[in-house]
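For this depiction, one protein chain was excluded, whereas all remaining protein chains were kept in their positions.
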Amino acid sequence: MLLNQFLILAAALFALGIYGLLVRRNLVLILLSVELMLNAVNINLIAFESVFRSELAVGQVFAIFVITVAAAEVGIGLAIVIMIFRNRRSANVDDLSLLRW
Amino acid sequence: MTPLVLATEAEHVVEAGITGGFWVDTAGIMLVLPFAAFLLIMAVGKRMKRQGAEIAIGALAINTIWATVLFVLNMTEGVLAKTTFEIARIGTVAGKEIVFELGWVVDGLSIMMFFLVNLIGLLVFIYAVGYMHGDVRIPWFFAAFSLFAGSMLLLVGAPNLIQLIIGWEGVGLASYLLIGFYWEDLDNVRAGNKAFLVNRVGDVGLTLGAIIVALAVGSFDFGAINLAAAEHLEALSSVAVVGGLLLFLGAMGKSAQFPLHIWLPDAMAGPTPVSALMHAATMVTAGIYLMARTFPLFQNLAEAARPWMVAIGAITLFAMGLLALVADDIKKVLAYSTVSQLGYMMTAVAAGGYTAGLFHLFTHAFFKALLFLGAGSVIHAVHSNNMSEMGGLRKDLPITYWTFLIGSLSLAGIIPLAGFWSKDEILATLGDEGYTAVMWLAIAGAFVTAFYMTRTVALTFHGTYKGHGHPHESPRVMTVPLVLLAIPAAIAGIFSIPGVSLPGIGNFGQWLAVREVAMGDHHGEAIEWVLAGSGILAALAGIALGWMIFSRDRGTQTARDSFEVPVLYPLLRNKYYMDDLANGVVGGTMGPVARFVNWTNTYIIDGLVNAVALLTKALGSFVYGIVDQLGVDGVVHGLSAAADGAGSALRKMQTGRVQQYAASVVGGVLALIIVFVFVT
Partner (left out) sequence: MELFETWGLTLIVFLPLAGALLLGLLPKENELSLKTVALLASLGAFVLSLVLIGQFDFSAGPYNSYQFEVDETWIGAINAHYHLGVDGISLPLLVLSTFVMVLAVIYSWNHWEEPRNPKAFLILMMILATGMNGTFLALDLVLFFIFFEVVLLPMYFMIGIWGDRTPRKIPGFGREVETRLYASIKFFLFTLFGSAFMLLGFLALYFESGKSGPRTFDIVELTKLGADGAFTGEFAFLVFGAMFLGFAVKVPMWPLHTWLPDAHTAAPTVGSVLLAAILLKLGSYGFIRISLPILPEEAANWAPAIAILAVIGIIYGSLACLAQTDMKRLIAFSSVGHMGFVMLGIATLTDIGINAAIIGMVAHGLITGLLFFLAGSMSHRYHTREMSRLGGNIRLMPVMGGILAFTAMASLGLPGLAGFWGEFMTLVGSYNPLQGLSLGVFRTAMVLGAVGTVLTAGYMLWMLQQVNLGEPGAEWQGQEFHDADRFELTAWVPLIVLIVVIGFYPKVVFDTTTDTVTSLVNTVFNSETVASLGSGG
């Protein structure tokens, strides 16, 4: 019934997330963008679940997985960002290009 | 060790009284003792009082006992026995197994030779004690001499061709060793080499002949071969002439028949006792012995060969005798004389005179050994071989003179000395068998013989002494053998008087006839006085002429040696240029040929190998420098350059900026989406 709209919403959020991932210079904001993308995927999953109603509630279970993984990932990601900031006095991604040719 | 096998066919059976018994069964000891003496002398000879001569003489003395007993037994009853030991089975030919054996055969022929070799050997050994006194290397002398005696006995006691060949080459070895006894002077060594090599040339014939004959019969055994010959075995008939001539070639080498005689005069370089025993009485007679041992082969199957053999014997007899006319070295005179007499023997045996030839061998052994030992006595006294430095020695060396004279007269063939009887029998044989021309040649030869012997006696013992020393008679150890040898030289003729056949006397032919296979032989019935008379006349003429020319002593050398026959004498002095021919042919070709072969080997064959190597190296350089380094390696380098370039280009992608990586991921995903959704 309202599937398309939710998919469009999820796509829009996903696109915003990508845009943020690719453009933002602040590490925290990049992580934020990644969160955004993950949440967009969640919306997608729930939307499909509501329409296709599987026996095992696959969509919802999967969404909970994603939330869990996202939480863990953000925790570690922010910890890394803080370590980087402590070592390099900067959270600007442009400054982190040491592994280059 | 049981005695043997007589011929099986009735008509060839020979009667013999004794076929076994102590002396016969142990006869092999004669073959072994001299070798034992050789080893013993080499080991302890140096420390003995007479430097090993005792051992050598002892061995031969023991041998002589056996030989004499056997000789007497053969004289009275006849002995015929053979003992063999197998030393190898080597395979089969035409279904027959070929076996090599060693052993000894004791029959009339071998007993005669045993007796000769041992008795004369013993006397020469005793003589040598005096002759070699104070000389160098006496133990080695007696050791080598014993080696010779052993080999000669092996040869004459050989029951088959294999042992004969072993003994044959053994005496050749001993000859080489003893001719080159004074090896400090390489000329003596060269003389020894010459003897060995000329013999070896003959031995090619002996070996090939032995193989051909033996394989046709299926055995190397003399008894088997002679039986096959007597029975006209087909397989043997077809090869008999070739085989016989080849065997004869071997005999020519050993018995110094023309043209393989060239080694004998040079062999005089050895000490005189060596010349006396080996080159007069025994070793050189081996060839005659071989012809006698294989007599049935020539009698029955190889008649075609015999005229050739007679011819060679005849040439030898005469041409060699002439060479004795011009020699100054007394030993060379005797050497040529020996060759000439061997020619007599060979021509007799070839003509069918088995007994005649062997009887002459028998008598000649005694008087020639006597002459050589006498010459040795003279040489010992004047310290020179040359007759131009001798003269008038009959006063100072009476025993030597008289014995030498007896020997000379015997050699010349003056009745009633031994030499007459044996020479006469040869003349009779030649005449009866139809070789009249050869017979007259032999009579002429008798003239020459007497002539040169008279010359020798006159130059040496008569006239005035030309040398510088104080000659005196030799010690008893040397003169006693001379006297002992003079006895048979004088009276041995009694053993074979034609027509007379008393037991123990005048039976030489019969003693020799006791052999494994009987064969035809020329028998003389009575003395042919015309023939005998011609022989004696020729001899007397020679003596007379010789005496006339050479006994005149004008006190100068030129007077006597001015006797010269134009054209002939220069030819003789150069020995018919045969030595020059031989040296030229051999030295002229062998050296260059050998060098050529070596050059070919180094430059052509090895050159090819080296060229292959060089080519391979060049190929390697090419392959390496061009194909490998530039080609194959070029590809490799190219690949690496390509990889390098690609790497240089591609690494630019690593910017280190995460967002760019993320961007490419997004781009890639988008691309995949487009592909999967819209294209497929």
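Going by the order they are written in, the chains are A and B; count residues from 1 in each one.
One rule holds in what follows: contacts are C-beta pairs under 8 Å (C-beta built on N, C-alpha and C of every residue); 3 or more make two chains touch, one makes a residue touch a chain.
The shown structure was predicted, so the numbers you read here are calculated from the model rather than taken from an experiment.
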{"item": "Neighbouring displayed chains - absent chain, whole complex", "value": "B"}
{"item": "Hidden-chain contact residue, picked from the options B:A36, B:V189, B:A311 or B:A582", "value": "B:V189"}
{"item": "Residue among B:V69, B:I211 or B:A518 that touches the chain left out of view", "value": "B:I211"}
{"item": "Among B:M48, B:V201 or B:I415, residue touching the chain not depicted", "value": "B:V201"}
{"item": "Where the missing chain touches subunit B, by residue", "value": "86-94, 98, 100, 102, 162, 165-166, 168-170, 173, 176, 180, 183-186, 189-190, 192-193, 196-197, 200-201, 203-204, 207-208, 211-212, 214-215, 590-591, 593-595, 597-599, 601-603, 605-607, 609-611, 613-614"}
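Everything that follows uses one rule, which is that only the chains that are shown with their structure count from here on.
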{"item": "Inter-chain centre distance, subunit A versus subunit B - centres from mean C-alpha coordinates, in Å", "value": "120"}
{"item": "Contact set on subunit A toward subunit B in their complex", "value": "18, 21-23, 30, 93-94, 96-101"}
{"item": "Contacting residues of subunit B [partner subunit A, same complex]", "value": "651-659, 662-663, 666"}
